[in-house]
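Every protein chain but one is kept in place in this view of the complex.
Now for chain A:
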């Protein structure tokens, strides 16, 4: 009612933008837990663990890009590159949690 109308508001459905980023967060956080379990079992230490996480995330991004977004992320995200970046750093913490847990169970307290 006040001020100018923002043309962006009429272009996108806000609810679906939120829904898509929620789906993306779900995929990322589940998969970072799994990557953490794998890193712990492998017994990675130091930088190799972080490299493993980013390589695994890149694999997941490619999978989401091809299967979920059907190779056209522009129809599901405002900026097409979001499909590769969204939630990567957010998943890092749960990755470290599961990484240290499994490393401790298998390689330390045996």
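Basically, a contact is a pair of C-beta atoms (placed from the backbone, for glycine too) under 8 Å apart; a residue touches a chain by one contact, two chains touch by 3 or more; residues count from 1.
Assume contacts and distances are computed from a predicted model.
S.K.: What does the UniProt entry say the missing chain is called, choosing from "Dolichol-phosphate mannosyltransferase subunit 3", "Superoxide dismutase", "Ras-related protein Rab-17" or "Membrane magnesium transporter 1"?
M.R.: Going by its UniProt entry, the chain not pictured is "Membrane magnesium transporter 1".
S.K.: Which chain A residues touch the hidden chain?
M.R.: Within chain A, the residues touching the omitted chain are 10-13, 15-17, 19-20, 23, 26-27, 30-31, 34-35, 37-38, 41-43, 56, 59-60, 63-64, 67-69, 75-78, 102, 106-107, 110.
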